[in-house]
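Dumping the structure here so I can ask a few things about it.
Shown here: the complex without one of its protein chains, the others still in place.
The first chain written gets the first letter, and so on, giving A, B, C, D and E; residue counts start at 1 in each chain.
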Amino acid sequence: MAANLTTRSQETADVLGPLMENMTWPEVVEAAEQGYVPILVVGATEQHGPHLPLGSDWILPLEIAVGVAKRLKVLVPPPLMYGFKSKALSGGGQRFPGTASLRGSTLTALVHDVVSELARSGFRHLVVMNWHMENVNFIWEGIDLAREDGGLRDATVMSMDDPERAFDMREIETWMFDDGFPGWDVEHASTVETSLMLAVRPELVRNDLIADDAAEDHPWYDIVPEPERHVAKSGVLANASQASVEKGERYFEMIVTEVAAAIEREFGTERHG
Amino acid sequence: MAANLTTRSQETADVLGPLMENMTWPEVVEAAEQGYVPILVVGATEQHGPHLPLGSDWILPLEIAVGVAKRLKVLVPPPLMYGFKSKALSGGGQRFPGTASLRGSTLTALVHDVVSELARSGFRHLVVMNWHMENVNFIWEGIDLAREDGGLRDATVMSMDDPERAFDMREIETWMFDDGFPGWDVEHASTVETSLMLAVRPELVRNDLIADDAAEDHPWYDIVPEPERHVAKSGVLANASQASVEKGERYFEMIVTEVAAAIEREFGTERHG
Amino acid sequence: MAANLTTRSQETADVLGPLMENMTWPEVVEAAEQGYVPILVVGATEQHGPHLPLGSDWILPLEIAVGVAKRLKVLVPPPLMYGFKSKALSGGGQRFPGTASLRGSTLTALVHDVVSELARSGFRHLVVMNWHMENVNFIWEGIDLAREDGGLRDATVMSMDDPERAFDMREIETWMFDDGFPGWDVEHASTVETSLMLAVRPELVRNDLIADDAAEDHPWYDIVPEPERHVAKSGVLANASQASVEKGERYFEMIVTEVAAAIEREFGTERHG
Amino acid sequence: MAANLTTRSQETADVLGPLMENMTWPEVVEAAEQGYVPILVVGATEQHGPHLPLGSDWILPLEIAVGVAKRLKVLVPPPLMYGFKSKALSGGGQRFPGTASLRGSTLTALVHDVVSELARSGFRHLVVMNWHMENVNFIWEGIDLAREDGGLRDATVMSMDDPERAFDMREIETWMFDDGFPGWDVEHASTVETSLMLAVRPELVRNDLIADDAAEDHPWYDIVPEPERHVAKSGVLANASQASVEKGERYFEMIVTEVAAAIEREFGTERHG
Amino acid sequence: MAANLTTRSQETADVLGPLMENMTWPEVVEAAEQGYVPILVVGATEQHGPHLPLGSDWILPLEIAVGVAKRLKVLVPPPLMYGFKSKALSGGGQRFPGTASLRGSTLTALVHDVVSELARSGFRHLVVMNWHMENVNFIWEGIDLAREDGGLRDATVMSMDDPERAFDMREIETWMFDDGFPGWDVEHASTVETSLMLAVRPELVRNDLIADDAAEDHPWYDIVPEPERHVAKSGVLANASQASVEKGERYFEMIVTEVAAAIEREFGTERHG
Partner (left out) sequence: MAANLTTRSQETADVLGPLMENMTWPEVVEAAEQGYVPILVVGATEQHGPHLPLGSDWILPLEIAVGVAKRLKVLVPPPLMYGFKSKALSGGGQRFPGTASLRGSTLTALVHDVVSELARSGFRHLVVMNWHMENVNFIWEGIDLAREDGGLRDATVMSMDDPERAFDMREIETWMFDDGFPGWDVEHASTVETSLMLAVRPELVRNDLIADDAAEDHPWYDIVPEPERHVAKSGVLANASQASVEKGERYFEMIVTEVAAAIEREFGTERHG
């Protein structure tokens, strides 16, 4: 990334990568002028079973964003590593130690502020990419409040609430799930996420602890406070043992390609020369 | 409803129905003691094309709740008739006149307050039933904040973010959609909602104005501010012309049955004697 | 109402009435162009003794608004059916089951949002009509915040905090109250409200339960938390038994006439042709 | 005041008066133990015509509180000198230079915090006394929020929204107003307030500038934004020229007596020995 | 002050002083036109040991502001007499009776509102002068939010978070502290504040109760909740007994001179003729 920034040698660019935290402010000025697009990642710090780390929900979209940055003029600002509260039926719920969540108003304010500041820095196109179902709508509202109070200037923001909506599950189902797609809500610490982590951050996966699990009961509604029977004991909500490096690599490539295509199409963002 | 309340004759009960707004406070005391369950409906005031009224998103769940009240000991408090902002790709967006929306924080505060007050009134079990996709998570957060600050007392709240998640779309698809299920996001003012309104509130449907439509482009991400090509001109997001009274009646019966079953199962709510 | 909307026959208009919830978005466009004025009703869900329903505080102004709509080009958006907390000395206080109230900040946010959205829909003149003393100032602040942040566009809003301030109580006293006007604060579930309900929604009045009551003590200040002696046991704060259909009809006619006159005078709103 | 505090000589007490700002923290401990009651004054910084100072709305209740403190064991914490926004028809509105107002949420938060802190300091009974109509309900809500979140401990708070509600206006009318009582809303910078200021803070009254005025139009509703015809040019809303020192002294004595009586009755607060 | 206001005689001006609360709105108009600068004082109501009053943190900057007003065209609006919570290591903490503090959000909202209103009143230059370390940043944020939402109009605000940063402590140390400067954090109710109060408000100092004290432990970090060993028993954080009238007068003169110089330099504010 950032190979074209006049203040960086190719060698330096290779070391620093697309992370905005590693850039200086004059580099930001130049990147904005060159049409670079920041991808603000929003995730969660949330239990992911005994085999995946707490950071999985922002580590994965961060890897995707970095993957996209290898193809397009894209930057990656410091991700929002805390997200909205975990629900029992899609993330195990708020009773797991290690899960550290925000109130909805905090998350919305955070997105509102950071998106406004990126727009102030001169970027004309922004992407916000989410990987935690419970964040849905709070993020969009943060962006919309920035629009309402003029914080976006004339920037345009693409909100990727759920990158996985990009795909036809009937196609993916054929090679990803042995027993059919169980629904994205229970795909928490299960086949897809475990496969992806095996592919991109294998050192963070406790291979010997991968095991299937499920809540005793998984209805179509939530109950507050959540009953025990809605909580999968291990924190794994479906069949993690179906995961494989190959599935992860295939799926990762699909997502990176699709996200990059969307950005290129909507914003005309250039590929690296 | 409320036939068992000692302060009401059967005749009166028939006139007043299950609406809490028509009850007196001593009747509330008795209903709470008898184990009645309030269903708080949350909807929106939002454009629904040229043929459906602005209130569709709360009129429909209100009809469902009243339907459930004919079977179970259920009450219906004044519904929340305004909801979160409309998104272009699932409701046409905020540019349509007639759409009147709340900020996310307002909706969350509203749910927080009303749910707390119903719990204070003595109800031990509550249902919150939503019919507007954009409300998702804001409602749950309102309930959870009530739990956090002690507002629920020891009440248990069932949050029905999306009653339609109760069904296997592959079954419904066979008789509801001629060309396959287009996704719940575009099922706005389209086949399902038009059919339901034809079934339960036909006088509110402008039959001669039912027509299909769609946004020019309907990607898997949102853009803020929304481009013209994401907005269906008429406000109809898919094929409204497939609607029929029969589909509506069949689907309405399915939902009422399923909602009633869920309440009975979870809360042990009694059927009317 | 709405007889002049080109998209509605007179017959349809008669069925649908002036409620915005029954309108479609193209009808809203036309109504705004024709100079229709929305009256946003704000009330409460609050105990009204053993004889009046919980919804009295929004049912009454809703009936008034509908009455005005029979004379002038007026629309009625979904009313705000929950209001600020009940005070012991003017509504019985927050300990009655069935009373379901909002925090002040919630009510203000709600008014702020809805008024802004109605202005965005194209209406140039708006009325907010309140029927719950405790809402006073929270409503005005909601409107003023909309003005401050540009949400009103160039709309003008008439805030009717208390329609009863329109009248000379010395005149009304002569025929309404046998023992003199006791003050609006205790006119809760008493002579005026019971008479009005008898006149406009008699099916909601439990005639056999009408009885006088009063708090043991009714000083000029409030105490928090409220002592028992400030709370009328039945929830009736004065002499409900003085109520009559005739009083209700006379008073209802007075209010509808005065509200309509105010709107016509200030906004130049036309009468139906 | 505070003559009984062991840490103060009578001479010191005379100098320092009942203002809490002049006390030390050990004196607060002793005062709380002795049953002293703080009267928290809430007013406004608001135009009061060409003849009265901006501080009138807190200067007057402060004088009243100090007057009460001469009779009862009462303390006066630093008053809240800024209040809610001025309305055109009861204070001239927000366009006058010198008027400096708070949003409703700010005022409520301020009352919430200060009342909670006074309760934390050990006082078991508190009074909040208001002199600005627009503050109504925001103050009560601040107190009630403190109650709700446990901030009151077991303190009891008397909220005097409007000390003038204590009186029978028909009696006062006979000697205060030459042409009848015009209503408390327009009694802004007019007969009552000018008389009181003449009685208690004559050095702050510009005698030569006292003159009558009124808005061109004074209806029973407010319009936002306010039209010119609702604003009295001089900021005087009625007949200031009727004011006199004698009226002020008589009325001041009445109020001090009534406030003291209320506190003594409700809280059993002792008179100075 | 205000001698040049055409509506005031010199004699009146001498009586009324520079306090805005004593001015009328037409005087504010004239003062703004003449380039007067308001100094908004922000302090706290906080324990100051057994010898200094609770109001010390706003009494002192108020005296300074009044001192500046004797030299320059400066006005003093009603001060913000409540401040952010007291910390154990710089003010004794929140457990002392008499300390009455605000949440940070309340203080920020208060500054936001009052600063905006002073700008609306026509003042082009404002000063906010703080005397309570815990207020730092909350005040600046209030000013900055006013700037952000347009509340400042084109006014410029000088934020004096800590007037004492104006001085070279190495110089002051030579004559103020017998044992060296202990740090501003513990200069609470100690040498500097006691000296200043002795100089400007001697009647408020309990001379016989001046004594040294200190917390048992005074580390460079705070602990929440604060341990006993971080709290100085008497509320005095260092050596109050070193105080003297002479030190107070010298220091007071230094501050008034420096504040006046800063205002004159930055805003071109005129001296009195």
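By our rule, a residue touches a chain if its C-beta (ideal position, glycine included) is under 8 Å from a C-beta of that chain, and two chains touch if they have at least 3 such contacts.
No experiment lies behind these values; they were computed from the predicted model shown.
Asks: Among the chains in view, which touch the chain not shown?
Replies: By the stated touch criterion, the chain not on view contacts A, E.
Asks: Among the options A:V37, A:A65, A:L89 or A:L118, which residue touches the chain absent from this view?
Replies: For the chain that is not drawn, the touching residue is A:L118.
Asks: Taking the full complex into account, find the residue in E:N137, E:T174 or E:N207 that is in contact with the omitted chain.
Replies: Residue touching the absent chain, from the options given: E:N137.
Asks: Among A:P18, A:G55 or A:P225, which residue is in touch with the absent chain?
Replies: A:G55
Asks: Given that one chain is not shown, which residue among A:R153, A:R206, A:R229 or A:R265 touches it?
Replies: Touches the omitted chain: A:R206.
Asks: For the full complex, which residue in A:G67, A:G235 or A:G248 touches the chain that was left out?
Replies: A:G235
Asks: Could you please point out the chain E residues that touch the chain left off the display?
Replies: Touch set of chain E with respect to the missing chain: 84-85, 87, 103-105, 108, 134-138, 140-141, 143-145, 147, 152, 156-163, 165-166, 219-225, 262, 266.
Asks: Extract the touching residues of chain A with respect to the undisplayed chain.
Replies: Contacting residues on chain A, toward the hidden partner: 7, 15-16, 19-29, 32, 45, 47-55, 58-59, 77-78, 81-82, 94, 96-103, 105-106, 109-110, 112-114, 117-118, 120-122, 203-204, 206, 209, 235.
In the analysis below, only the chains that are shown with their structure count from here on.
Asks: Please give the intersection of the contact partners of chain A with those of chain D.
Replies: Neighbours common to chain A and chain D are absent.
Asks: For the two copies chain E and chain D, is the contact made of the same residues on each side, with over half of the numbers shared, or of different residues?
Replies: same
Asks: Scan chain D for residues touching two or more other chains and write them down.
Replies: Within chain D, the residues that touch at least two other chains are 103, 105.
Asks: When you draw the chains as points and link the ones that touch, which shape shows up: line, ring, star, complete, or other?
Replies: Shape of the chain contacts: a line, open at both ends.
Asks: Taking the top-of-page definition of touch, could you list the pairs of chains it picks out?
Replies: Touching chain pairs, listed by label, are A-B, B-C, C-D, D-E.
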